[in-house]
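Worksheet: one structure, shown below.
Heads up, this is only part of the complex; the chains shown haven't been moved.
Chains: A, B, C and D, in written order; residue numbering restarts at 1 for each.
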Amino acid sequence: MTELLRVEHLNKAYGEVPVLQDISFTVNTGEVQVVLGPSGSGKSTLIRCLNGLEPYQSGTIYFQGQKVDPTPKNWQLLRQKIGMVFQSYDLFPNLNIMDNITLGPIKVQKQSKATAQKEALRLLDTVGLADYTAKFPRELSGGQKQRIAIVRALALHPDFMLFDEVTASLDPEMVRGVLEIMANLAKQKMTMIVVTHEMNFAQQIADNVLFLDDGHILESTPGKDFFTNPQTDRAKEFLQSMDF
Amino acid sequence: KPTTANAASNDSSVSAIKKRGTIKIAVFQDLPPYGWVNKKGKLTGYDLALARQVAKDLGVKTKFVQVNANNRVDALNSNKVDIVLANFTVTDERKQVVDFAKPYMKVSVGVISPKSKPITKVSQLKGKDLIVTKGTTAENYFTAQQKDVNLQKYDSKTQQFNALKNGRGVALADDNSYLYAWVKNNPKYTVGIKSIGPKQYIAPAVKKGNKSLLTWTNKEITKLNKANFFEKSYNSQLKPYFGSEVKASDIIITNK
Amino acid sequence: MSWQIIQQSLPMFQKGFILTLQMSALGILGAIILGLMCSLCQYFKIPVLKQIVGAYIELSRNTPLLIQLFFIYYGLPGIGLKLSAYTCGIIGLIFLGGSYMAEGFSGGFDGIPNSQIESGKAIGLSQGQLTRYVVFPQGFALSIPALAANIIFLIKETSIFTVIAIPELTNTALDLIGLYYHTNEYLLVLVVGYAIILIPLSIILTWLERRIRYGTFGD
Amino acid sequence: MAHSGINLIFEGQNLPRLLGGLWITIRVALIAIIAGGVLGIFLGVLRTFKNRFLRFILRLYLEFFRIVPTVVLLFLFYYILPKSMNLNLPAAEVATLVFTLWMAAEASDIVRGALISVPQHQVDSGLAIGLNRSQLYYYVLIPQSLKLMLPAMMNLISRIIKTTSLLLLISVLDVINVGQQIIEANQKQYPQGAFWVYGVIFVLYFLICYPFSLLAKKLQKD
């Protein structure tokens, strides 16, 4: 198992308010790291720090063994290797599905249009949306948009993927399709960091769980143990509150 | 002593104008019969006749720039025009900011009012509204000498006469010569005060220090005087508009 | 630039300044009242009045104040309706401003989420009570930035009063320039005069906008 | 009596002359709208950058043009520009310049407002697929904000056209000025000329501005 990502003593504050405090953890290639924690505990912020969308005050991120130099220029290069999907289905409304997916490969990675489109079609097929290339985001349901957003991130062939509550604003019936795709990715040994509120899903895919509270990592526990036997009371309480 | 603008920096020197091939002249376009646009849309009048003659004698084309009374000085200073031929009365204040050539017309301030309620003495104006145009000699005179008259100050001649006709003031003060002209067209009004304040002269003006054009203009006025240009011009441009009260000698300067 | 000339002109400018303020205040007050009435006609979709208000708004918004003033001041006496310059100025400002204020208010009323109206209904409020306790307070708060922007706009528009010989700030400056030819000095005082009125207003406007954006105003 | 006044408009060259004046007005507005619009988009983009100094300067520029009444701007440029800059422009060109700068100032604020109201997550996801800043603006922000800024732009355009009525004050031979000449030249025959001429100009302005405000409303709705 090779180490893909290591975070050491990461600290992040908005103004005076600390949001992440002394965060350290490692993710190995092929592993699924699930991040859990109550609302406002800093999960999104952590994920955003990991691909440079948020600057952090101190700490170091190592990516594939190399220390990340946190300049905007460098992050821009790194982001090709880090796929990210957000809660809001954030496709570009001004581009059709094909252009949404191929924008990165063509403009950033300078692939030929033909190559990029061929790959986009292949990926769309895996999520069952190969017929949708010419449509615009507004013509799609939330679940479809979110699947496209995952394809868009995959089209750059990232080394690992970040998912931030990607099913949170979906209609309950739409959730399943999206989670299935993520579960498939996990099966194919894509390295992933996943923030979610779907406990059943989390339990199914997590190799390891990071439990965040108030900006601290309260525990880092293998997935198979966390849900049945969390180490901290706070986590126990949290798990209880998640099902009525 | 005024510094002579040297030829290189003076865009309005005679040589510069000749080189350019056009002379930019500030004129009124709403002041019949001096400078106005007739029904056919043609710019015409006593000032315009002079302006065209000046251009002809310089051998250049004309470019007329419309001005209002209150921006004649700045039109010169900001190089919008080379010369002002817009019924420009010579006053001490103005002499400080522009250079006047020899006068080509006499004038003094008059006051018109409706025949039904004529104003014949300045004392009748006390506390009443008197219509003037901004930047005219009339405004100047009343502002300085008759402080207890309320002035309504308009931007253009069109506006001031309109205001008088709408009864927005009891009377209107302006240069008397074209007040005569105006009442001829508007017989319900009369020049109740024919002349007030000192007799004054109307002259071409150039930018302060523009010696070259000033000298040329002075020579031109003298030359035109000798050729009876102003008399002819009076007869064709002004006489048809003036009533019988006005004689050529009231208006033009005949000492040759 | 001569300080002395500026000083000498200050009493004249002061008069113009006060006149500008007075006429702005009256015109703006009138415009707000007219605008509110118009927007209520539209909000409650009062038949006939709603159409009249719509036509008025388009006419007022799509013609220049200068022409409106010319028409009122020089044109209307031709058909026997003569009003003083002062009255014409204020009528012009109200005529122009009324439509802008109406749109400002309407923007506020339309900005109230439908869920607010529905939850008002759900607790049994009548149409009148809904207007009084929900629509009006919330709509007014939402329209404040637009109203403030209109106020600034209308104050600036008073500079056009110069064309009907009202001796406000701009007229004063143009008159002094015509009389004494100290263009730079008088223009400077003129700009400063407007700045004294408008900068504080503009700062208040920015502040208001910020408060509304973060949802902390009025509620 | 009053109805005969309308004949004034159709007499001789009067109507063509009025329309000629209108063309001068429109030309000033047209150039200002196009040049100012382009400049405004450029400045609007600059105003979304983080550089504090740049933002301050551009803000100052905007506020100046916003606070100073247009009449005053016209006089400022008309009188002061040639004197202090040795730049000698005819009145119509001065007016075009003033309106262009004014348009650019107001447009820059509209553009900036539209750009920053593109949701943050659009920016984030653009960055997340590795776009650089100019790609982000070109492919994501500007196309998306165009729709947001169109209604306000239409309103601004109709405001610019309306405000060209002030050309009169710096003696440009615009439609109002021509109108006054016609009133003046025909005052004996048509004492009510002012009513009709100003009335026609009123209608002309309305006919030009109304389509823009209509368009703005329509764009706002969808």
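The rule is short, and it goes like this: a contact is a pair of C-beta atoms (placed from the backbone, for glycine too) under 8 Å apart; a residue touches a chain by one contact, two chains touch by 3 or more.
Bear in mind the structure is a predicted one, so any value in this text is a computation, not a measurement.
For the full complex in this file, the chain formula works out to A x2, B x1, C x1, D x1 (one representative per kind shown).
The rule is short, and it goes like this: only the chains that are shown with their structure count from here on.
Distance from each chain's C-alpha mean to the overall C-alpha mean is smallest for D. One simple way to say how far apart two chains are is to compare their mean CA positions; for chain B and chain D this gives 35 Å. If each chain is reduced to the centroid of its CA atoms, chain A and chain C end up 52 Å from each other. In this assembly, the C-alpha centroid of chain A lies 81 Å from the C-alpha centroid of chain B. The set of chain A residues that touch two or more partner chains is empty.
In chain D, the residues touching two or more other chains are 79-80, 169, 191, 194.
By the touch criterion given at the top, residues 69-71, 73-74, 77, 93-94, 96-97, 131, 134-136, 139-140, 143, 152-155, 159, 162-163, 165-168 of chain B touch chain C in their complex. Within the complex formed with chain C, the chain D residues making contact are 2, 5, 63, 66-72, 75-76, 79-80, 158, 162-166, 168-169, 176, 191-196, 198-199, 201-202, 205-206, 209-210, 213. Contact residues of chain A toward chain D in the complex are 48, 51-53, 76-77, 79-80, 82-84, 86, 88, 90-95, 103-104, 107-109, 149, 152-153, 156.
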